[in-house]
Every structure is written in structure tokens, then in C-alpha cells.
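What follows is a set of notes on a single structure, which appears directly below.
Only a portion of the chains appears, each positioned as in the full assembly.
Chain nomenclature is as follows: A and B, assigned in order of appearance, with residue numbering initiated at 1 for each chain independently.
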Amino acid sequence: MVNVSFSQALQALVELGRQYLERPTAGSDIEKFASRCRDLVSLLGEASGTALASEIVDRYLDLPSDRRLEALARLDRDFAPDAAGISDAARKFLSSPTQESYRDLAIAMETPRLELFRRLNMAPGGTAAIVNMRRLLLPRMRGTPELQGLEYDLKHLLSSWFNRGFLQFERIDWRTPAIVLEKLIAYEAVHEIGGWDDLRRRLAEDRRCFAFFHPALPDEPLIFVEVALTHGLAARIHDLIEAPFDGAADDKPGTAIFYSISNCQEGLAGISFGNFLIKQVVDALQTELPHVAQFATLSPVPGFRNWLDGLADEDLPHQILEDARKVPDGGDWCGDDTARERLRPILTRLCATYLLTAKRGNRPADPVARFHLGNGASIERINWEADLSTRGIEQSFGIMVNYLYDPGRIVSNHEAFAVDGRIAASSAVSRLAADHHGR
Amino acid sequence: MVNVSFSQALQALVELGRQYLERPTAGSDIEKFASRCRDLVSLLGEASGTALASEIVDRYLDLPSDRRLEALARLDRDFAPDAAGISDAARKFLSSPTQESYRDLAIAMETPRLELFRRLNMAPGGTAAIVNMRRLLLPRMRGTPELQGLEYDLKHLLSSWFNRGFLQFERIDWRTPAIVLEKLIAYEAVHEIGGWDDLRRRLAEDRRCFAFFHPALPDEPLIFVEVALTHGLAARIHDLIEAPFDGAADDKPGTAIFYSISNCQEGLAGISFGNFLIKQVVDALQTELPHVAQFATLSPVPGFRNWLDGLADEDLPHQILEDARKVPDGGDWCGDDTARERLRPILTRLCATYLLTAKRGNRPADPVARFHLGNGASIERINWEADLSTRGIEQSFGIMVNYLYDPGRIVSNHEAFAVDGRIAASSAVSRLAADHHGR
């Protein structure tokens, strides 16, 4: 299909429309911004929509970042829901809850804000601007409850737009455009990418990288996962991150290790794609590499030390508390071979207990465990001296965990976990924890 | 970017998931369909989402079309909004209309149906299935008011998904895949395309065709417009439709005639793209062909004869009624040169009056006039003997109209029309109508 370059065409449309927009607007920059937004949801918006939306997006992006929040607050006020209209419709629904009164209430609930954002989305870069608005709002939610409605509307809209059915699953490799690759360097959240050479190694023949994209943000990965093809479960992150690629990848690896998964768009926080991505990657690898039979992660245990530090106050089996007392405070033991060997059984045992029993509500306290177990994975192995970086030592005494994604058990694991809170674990890990209880 | 074929990957994911779905379901096909839908919005849906969504879509498509409506009615009931929950939230909002109570009401209003459709959208072909569900519902809305809520939810969802910002503007020509081209033949609503040879002529070098697509329906145009490049305003549709292409298109045409615009997806009725498309085409043509300076339509006048037939009863200036009385009932005059010449001034005058004065509410009675005037066009010329097909004679005595899209006036025309109902027309057309009033 001969493709009239979309962005070029949009840009030209914007140019065309600018001429219609030569109306003077008085007042401050935020005043002008708000005035243009009113134009957009008015009659004028129908005729010169794209140009007007584009002007508004530009005005917003031209604001210094501290004033953007002010602009959003202004939008919130100017395009707030119509409380009187909602109240009327709510009363009618209460007196007669029919299909019709439901529908009328739904229409009354449609805030002018939503219509404004829908029209802003016509601008080139509109979707990106809206994602960025939410990114700005999210960290301020605690201090500014009056923006909750606005944030709710944005999340509602973005959830709808970024429906899983619209996401594009793509492999990322050294043939990917540089404009996308530089985002990987910027967004890698777990194990920092040190630059283009490091990136290239992570995209070598014995590695895989996959991401979700949305058609409206073609150069922006939403989430990406890095995979190493190995022989057997990987036990140390540095073997994956720093191992040079020897150029020969012809022997057939049997294991795929998911060693990093990074969300890229803060403005899409809470709209989760991660579980879909992992399942899709398992599937893509099974198709491409039939000899890969084992799918597992090499994951951090970010909450382990914090949990240990807080143990003293808890009512727990005395073996646990006893073990916990043997763990020194700092990291000096790292350099001491004897200390390390003495701590190894204690800490791996404690870690198994942490993963299998520590809860927030009725779900695992550890956020990484929560994510993978919720996806249907099981706890396969606890690896000692797996991450000797400062952060690794601080968070979890250098321990990392392999979560196993067994295609034949994902569904049953997921359900047992979701319904009963049951955590799937290998017998080795279960036994480690059992030492703390059954003895 | 190396693109792991998305549909292939999705298909494989579906295969993978099928194994998890081997649970027996008792009861009728609709019973099973509803049961699977309940699974999808439950915990199970999180783990085997794509496979489950795909099974549901298949089950739906396998139903005979008369039972599909039954299935939808079942969905409507099983996933209806929670009246009690809404009532509670509505009461709280009425007693204290804050950001928080607004938000809680909005959450209560989120029907299970919406969540179901959002998850169905994960299936390959999910979006298409949902569009088709609304297509099935729409013609039954009058007889089944109890489905209004469902239809409202579907329209709400589809409006959000098919936001203008996500549509892709593409040129269609002889390099377009056949799977898209055959849709043009199927969907052309105004001037039927007689087959591949006819289609090819409409895509020749002196013609243009543009369409909007959505990424989730890559082979399905949403709306398309056909354009002829001419020297001056075209006065007869058959000169455009039937003129053979002479192979030489090197002299520079100055006019672009939009001679057909067709909506393709009945399931998206009421979610309008037409005005955006015309503006984008004007722009694309200005970029590609700087020598084209005039943009106009050659449009039918579908309501003209109906209006004339109902005139007798109305209280109108006597010149109009007098003219109207001179118009014979059938179409016999067509073959009679003298009759034609006699009727020509009478009918063109009446048509001008119809377009400029006949109203439904405060907008033009003629639907085509309503569309183009609402977009900012003006009535440029009334063409006698412009469409001599049976339908053309029946609807409008063979008259067609050129609506002019003057890039410099689109916005002002639109606003005058939207705010004051003022209709922009050339002096020639205005004078024709004036004969009926000012004399």
C-alpha cells in the first residue's frame, strides 16, 4: 500500500490550520492555553481540530515543567464534570434504575476533560503529550487530592487506548532503528546499560530482547524484556551482563533466562503489560528456538533485607529469629571467605522463608515475587552470590532467585495463587523453608 | 526493526493457550459462550487471556447470525451494570459531590460488559468481532430498548478506540493489496464499482483514492473517498465514472472533484471520520499537486424530489408553489427535448431554494448538504442533467451539486453555519433561489 507519510501529512494539515488560528488571545500563557482548550471542545474545534490540538500541545510543552502542573490544575477546573447534571441524572437513576437512566447517567458522567483529551489526541504527538501529563500528575497525587478526578479520567482513557489488543509485539536487535535503541539505554531499570557497546552485547546472537509498542508511539517501547540463551539455569547476573560474546552461538541452548524487565512509560503506571509480554516471549522463543525447553528468570529479591531488619518485632518461629540474629548488619562479611561460608546456609534458608511466608495482605511481600507468582511462575532456585553489586548486597545479601515459567503449569499455578494464595515452589526451595518450621 | 509477525505470534499464543481450556462446559452453545465469557473476566482470564478471548470470538462467529443477537442479549444480562452499587455511589455523590465521590461513581458505572469487551479485544480479530457486534445491534435498537445500554457501552468503547488520532491516512492505488481493493468494490455506496476493470480505471493516474485505516483492522478501510483530477468543475457524473483513461495525464489539472465518499463499517455508524478525511485529502493533494487550486464535490441531492412532493401542504411563497406545480410526476419528460428545456430553469431554481431554505430543525433538510456545509463547504453550482441514472432521476431529476471546499474559508463557513445556521453559497446559486423570494 502506498503510504502517504502520515506524520508529514499531519504536519502539513497543522500548517494549513495555523492560518485559521490567528485570533489574539489575551492574558498569561496559562490563560491562553486554557482559552485554546475551550476553543477545541467548542464549535471551532470541529473545523480546525488538528491545527488547534497541535497548538495546544505545543503551548503545553513550551511551559516550564513547574507551570505545567498549574496548567493541568486549570484544565481540571475549567473542564470539570457538571455536578448539577450528574446529580439530576443520579436522582433519576435512583428513582428508576433502567437501561435508559443508566445511559443518561453515563452520558452526564462524561466529563468535558475526557472530550478535551480525545480531541488533543488528534495532534501529532498528542498521545505522547497525554501520557506525559499523567506522568507529571502521578507523583503529586498524595499532596493534591483535588487532582484525583483528573488523574482518574486520564487513567481511564489511557487504559482504553493501550488495550493489550492494540499493542505490537516486536523483537529488538541490532537492526532496530537507533532512535528506539537509545530508549533501551535510557529506560533499563534493573541492570543499567553502560552505553552502545554494552547494548550491542545485550543484542548479540545469544541474547534476545522483546518489547511492546503502541502504533501512536512508534519510537517508544512501552516495556521490554531482556533474555539470555543459556545452558541450564543461570546463577549469577554478572555472567550474563558482562560475559563477552564469543561470536560462536551454534550449539543449541536449552534455557531462556529473563534477566531484566523494564517499564518505560511512567505515565502508563498501573496499566500493566508485563504479564502479557512474558507469555508472548515464551511463545515467540518456542517458535523460533524449538530446542529451548526451560524458561526462567534471574530476579532480584528487593525486599529481603528490609524484611529481615523488621523481623525482631514479629511473632515468628524461634528458628527464624535465631537465624536472623546471626546476620551481621553491614556488608563487611562480603570480603571474608569464612564469614561468607557460614552465612550462606543461614541466608538462603531465611530467603526461602521470606519468599514463601512473608505477606502483604494475602500476597507475597516481595514485589518481584508478587509479579512472577501472579503470572503463574514458580520459585525454582535461590542463588547465593548471584549479584555482588552494591545494590545486590544491600537489598538481598547478593541473593537472586530463578522463577520458573513452565508452559504446562502457568495456568494452574496462576489459579492456585489467585484463588488460594498458594505459592508454587520447587521441593528444594520448600525444604529450605521447611527447616525453619518443621524442625 | 525486525518484526516478529504479530498475527503469527498471536496465533501461536492462542494455540499454546488452548491446552489450558480443556474444561468441559455443559449446556447449549449460548450457555457455553456465556460461561467462557465469565471465565474471561474472572481470574482464569488473567492467565490464559488471549486463548480464552480467541475461543469466545470463535464461538460467537460460529453461531448462526440469528442466534448471535440472542448471545448478545445474554451478555447484556450476565454482565449488566450493578444497579445496587451504582445506587450507593450515586447517593454518596448526591450527598457530597466531591472529586472522590465522582470517581467512585465513575468506578461503579464501569459495567462488567466493558471489561468483557476490553478483554475480548485481546483475541486475534477481537476488534473486528466487537465492531460486528454493534453492527448486529444497531438495526434492532428500535425494537429492543433493553439493549440500549449494551449498545451505548459498545459505542463508548469504539469511539475511544477509533479516535481520530489513531487513524492512518493512506492513499489507495493499484499497488494496494488486493485484499483491500476488493473491499472498495464491496463498500462503494454511491456509484457502484462494476468489477476489477472498473476499479482499475478509478485508480488510474488522473484519479486519487484515500482512506482511513485503524491499526487493529489493517485490511479494512473505515471510509474512503474517490477523487477525479479535472480541468474545471465537473458537471456530469458519467464523465467521471465512465470516461476511459487515455493514458496521458501530463497536462496539469487545476481541480480535484470528490465524487464519492463511502463509509465502510456499519458497526462504526455515528463515529464520524468523514470530515477529517476530506480535510486531510485537500491537504495531501495540495502537497502532491501544487497546481490543483480548486477542491469541490460532485454530489447527489437525495432529498430533493421528496421535498417537492410534500410541498403542496406547506405555507410557502407562491412562486415556489407555482414552480412546483409545473413539475410532472414521473420521468417521461426525460426523453422529450422540449420538456427538458422547459423544466431546466424551473427545477434548478427549485433545487437552489430546497438547498438554501428547506430545514430539518435548524439544519438543512438534505443530508448531503448537511454533511458538506457542516464541514465548511459552500454550495457552488447546481448541475442540470448531471446524473441520468434511474436513481439520479428519481431522487433529484438528474441534478447534482458542486460543493466547494475553499481552504481559505473552511473555518469561517463552518462557524457561520454552526453558530447562526448561515449557509455559504455562490452568488449564482443565491440568485437562483432569490428568484423565488425577491421577485
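The criterion applied here is as follows: contacts are C-beta pairs under 8 Å (C-beta built on N, C-alpha and C of every residue); 3 or more make two chains touch, one makes a residue touch a chain.
Treat the numbers as computed from the prediction; the structure is a model and nothing was measured.
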2 chains shown - copies of the sequence in the complete complex: 4
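By definition in this document, only the chains that are shown with their structure count from here on.
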Whole-Å separation of chain centres (CA-atom averages), chain A against chain B: 38
Residues of chain A touching chain B in the complex: 1-4, 6, 8-9, 12-13, 16, 19-20, 43-44, 46-50, 81, 83, 86-87, 90-91, 93-94, 97, 99-100, 102-103, 105-106, 109, 118, 121-123, 126-127, 145-149, 152, 156-157, 159-161, 163-166, 168-173, 175-177, 180, 210, 215-216, 275-276, 279-280, 282-284, 286-287, 374-376, 407-408, 410-411, 414-415, 418-419
